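Would you mind keeping the following structure in view while I ask a few things?
Then we have chain A:
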Amino acid sequence: MVVEAKFAKIVGAGNASSQKETLEEYSRDMSFVNPVRPAFIVRPKTAAEIEKIVNLANETNTPLVPVSSGSPHFRGDTVPGTGGVVIVDLSGMKKIIKITRHNRVAMVEPGVTFAELIPAVTREGLRLNMPLLPRQSKSVVGSMLEREPVIMPKYQWDSSDPLACIEVVFGNGETFRTGQAAGPGTIEEQWAAGGVQKTPYGPGPAQWQRLVQGAQGTMGIVTWASLRCELLPELEQPFVVGSANLGKLTDLAHWLVRMKLVNECFMVNNTDLAAIMAEKWPTDYCDLKDSLPRWILFYNVAGYHYSPEERVSTQIKGITDICKQVGVEPVKAAGKVSANEILKTVQKPSGEPYWKLRYKGACQDIFFITIYDKLERQLSIMNELANQYGFQSSDIGIYLQPMVQGTNCHCEFNLFYDPTNPREVARVKTLYTKATEALMKVGAFFSRPYDTTARMIVNQNAASVDALNRVKGVLDPNHIMNPGKLCF
Partner candidate 1 sequence: MSIEQYKGDMEMCCRCSACKHIPLQMVRNPAHSYACPSIAKYNYHAYSGSGRLIIGREALSKGINYTDRLLDIVYNCQMCGACDISCKYAMDMEVLEPISEFRMKCVEDGHANPALDKVINGLHKTGSMVPVKGKRGDWAEGLNLKNATKEKVDVLYHVGCLTSYDKDMQKLAKATAKILQKAGVNFGIAGDAETCCGGRAYQMGYREDFLNQAKKNMALIKKAGVKTLVTGCADGYQAFKVLYDKYNLKGDLEVLHITEYIDRLIKQGKLKLTKKVNLNVTYHDPCRLGRLSEPWIHWEGKKIPGYKFVFDPPKTYRRGTNGIYAPPRDILASIPGIKLTEMDRIKEYSWCCGAGGGVNESNPEFAAWTANKRIEEATSTGAEALVSACPWCESNFNKTLKATGSSLKVYDIVELVAKAI
Partner candidate 2 sequence: MAISKEAYKEIEDVVGPENISDDPSIKDAYRSQYLTVVLPGNTEEVAAVVKLFNKHKIPFQVQSTGWSFYPPEYDFIFVDMRRMNRIIEINEKNMYAVVEPYVIVAELQAELFKRGLTCNMKGSGANTTALAMSGHGHMGLSTGTGDRNDLATEWVTDEGEIIRLGTVGASGEWFCGDGPGPSLRGVIRIGGVMTKQSTKIYHWGGPTKYALEGNSPRYTLPEIPANMMVRYYSFPTVEKLIEAELKIGESEIAFELMGFCPSMVSSNITTNNEEDFATLERFTKEVQGPGFMVIIIGNFPGDFEYKKMVLEQIIKETKGKSLKAVEDHNAEATLLFQCTRVTGSIRETFRAGGMFSSMMVQGQRYDLHVEWLEQAAVWKRELIKKGLIIADDGQQFGWGEEQGHLGHTEIFCRYNPYDADSFKAVHDWMDKVAKLALTGHYSVPVNSALPIEEIGSQACNYHIWLGKIKQAFDPNLVGARTGFSYVGADTAGAHTLVYPPKPPAKQP
């Protein structure tokens, strides 16, 4: 039997494909990564199938690339880094295994999208700590494995949140469960004893989930993940604060997050907010953008079961005092955008088409982690470089997300561009690389490096590369998993 047939046998012929168009689809994404056509696509439905796939891959020395979300992909991480790859497409694994209100936890398979999980948790009185407007096809598990920033920093205790436990088939073909899920006994036995799969760390002194998060599928394949959920508020009062002075807004954001006064909390520039909120293009977009202050801080005050009105009004009063000290004024609308509309929008995934594509059809993100003190310089460097490489700097969308309860901040530049215009593509491509390099020099930390810049970023820290390779050597000794990515 040829290798492909063996893979097909595991998942059943209907779940395998080597059709040219399908392979073509998986060979590229919207990033600048060079297309490489995979050899074969499998769509497993169970963990057992996945384990078999990984074992077969080890026997046959076949590289595997796991994919959970549907297209469009943006980061090049699912584009094969080498020839002969079998794509393990998990997007069909859509079971929502369990949601427990009492424990504020959900357990899902990798194919479950935000659009699918949100209504399910809502029914239980729970909600997700979401990234900002993920695309419709984005896998919840995928997002967590990528350590995507989430919009409620107050509930992000650790950068690994909201991920709780995972079941993972490591590259060597063995299945492992992390954190509380590890044992004792099977998941079913744990449930029978009243247990949940929520504690992320252990067993033992290792924190296994951290080795899989951020790995872009290079360590193993996750068959399910559990995630912490938050309670649905009974009352919400969103606000916006506009200013030309970003320093004032980061000051305010610091206090709001520090004192855990607000749920959703992030900052965007006028370009991004207009791109997010515009309905009619391009008229709405221009109007909105013109109506907006340069920077907008959005936050949401929430009340839960006990006296929600009183809680909300108390917090608002506290926030008002802070605002006075900072010298800003919270309002219910910025320009033509109301805080309520923003809230409604960001509590769901993006509508179609994906918001980043609406403006020009494509978008290249540059994102990194930073701290407020460094932002000003980083922003000005980005502006300078944009000007230098012929990209209108006012066209850059900027998203700032306080993270991990205020210990750092995700900074994201959205370079909207027209993919059909080769000159624009070339400009963005150059700007992307140059800006990444320049920003690194001023303290921008690319914790999740993707595509063409990944190697350059990872290789900056040789000791860390060495350590990662030692881990890799244990979990995926034959380098089956997504070769060519990061430093592997």
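The rule is simple: a contact is a pair of C-beta atoms (placed from the backbone, for glycine too) under 8 Å apart; a residue touches a chain by one contact, two chains touch by 3 or more; residues count from 1.
If you want to know what made the cut, all candidates are chains of the complex that A comes from, given by their letters.
Computed from a predicted model, the values in this text were never measured in an experiment.
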| item | value |
| --- | --- |
| Single touching candidate for chain A, where 1 or 2 all sit in one complex | 2 |
| Touching residues (chain side chain A, partner candidate 2) in the complex | 102-104, 147, 157-160, 175-177, 179-180, 182-185, 189-190, 192-196, 198-216, 218-219, 228, 231, 251, 254, 258-261, 304-307, 310-311, 314-315, 317-318, 321, 369-373, 404-408, 440, 443, 445-449, 454, 457-458, 460-461, 463-464, 466-468, 470-471, 473-474, 486-487 |
